[in-house]
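Up next is subunit A:
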Amino acid sequence: MSDVANTAAQVAGPDLSVILIDISVLTMMAITAIAIARLRSLFALVMLSGVYSLLSATWFVIADAVDVAFTEAAVGAGISSALILGAMLLTVRVAKEDKPLKRIAPMLVVVITGAILFYATIDLPGFGDPNSPANSYLAQEFLQRNYGDIGIPNVVTSVLASYRGFDTFGEVGVVFIAGVAVALLLGFGERSLSASLKKKKGGEK
Partner candidate 1 sequence: MSNELLISLILLVPLLVAGAVLALNSIPDVREAATLVGAGALFILCTVLAIRTGSGQEIALESPDIALGLTFAFKLEPLGAMFAMIASGLWILNSLYSIGYMRGSRERNQTRFYVCFGLALFGAMGVAMAGNLFTLFVFYEVLTLSTYPLVAHKGDENARRGARIYLLTLLGTSIGFLLMAVVWTFAIAGNLDFVEGGLLAGKVGPALGSVLLLLFAFGVGKAALMPFHFWLPNAMVAPTPVSALLHAVAVVKAGVFTILKVSVYIFGLDLLSALPGTEIVMWVGCFTIVVASLIALTKDNLKARLAYSTVSQLSYVTVGAMLANTAGASGAALQIAMHAMAKITLFMCAGAIYVATGKTEISQMRGLGRRMPIVFTCFLIASLSIIGVPPLGGSWAKYELMQGAVDADHIYVVYVLIASTLLNVAYLLPIALLGLMPPNADTLEVAGFKRPGGAPFLTVLPLAITATGCFVLFFGVDVISDFISPVFGARP
Partner candidate 2 sequence: MKTDHHVILRVTAKFLIPIITLYAFYVQFHGDYSPGGGFQAGVIFAVGIILYALIFGVVEALRLVPATFARTLALFGFLLYGSVGVWAMLNGGLFLDYDFVIPEGPDGHWGQHIGIIVIELGVLFAVAGSMLTIFYAFAGRAPEIDDEDW
């Protein structure tokens, strides 16, 4: 009897405190997102997007996706902010004001996308539902076979590196192409750097 009630409670979702934290984190995220959309100062924007990443990392932790949270914190809040700051240095500090008319189309896209997302959640299985397809089918199999197949305890790593290692290979390709892309467009940094340094030295002499 108590067992059944226990499972039911688990299926019904996390308890009230977690829900409250959920709501407050999501609210903060929404506020940050709106602030990002309205701000014109690029520096503040970069900082706020870092905040946004950290908030989402927190939220991932709440959702028990620690690996994703960790990645989000390192990539979203860490390196992205640093790189965007670097990019910002090459341009102006304040974004130009949009024409109000130009905002209509993106607004429409956002509204429609949001509406479809809401629509989709109606039939989405409950959070943490062990019987949902996502949790019962392949996920179960991964959990069961992992140790026998690969022999390491972290299932996330074995899925990423072995079961779906090719995806990771592709992602490394994406990272690599990103590097190539920036180098292609901006040139090699050290060349222009040494050129400007030389100029400077020449100026001092």
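Heads up, the rule we're going with is that contacts are C-beta pairs under 8 Å (C-beta built on N, C-alpha and C of every residue); 3 or more make two chains touch, one makes a residue touch a chain; residues count from 1.
Selection rule: all candidates are chains of the complex that A comes from, given by their letters.
Fair warning: this is a prediction, and the values are worked out from it, not measured in the lab.
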In this complex, work out which of 1 or 2 touches subunit A. 2
Candidate 2-facing residues of subunit A, complex: 43, 66-67, 69-71, 74-75, 78-79, 82-83, 86-87, 89-90, 93, 149-154, 156-158, 160-162, 165-166, 168-169, 171-173, 175-176, 178-179, 182-183, 186-193, 196-197
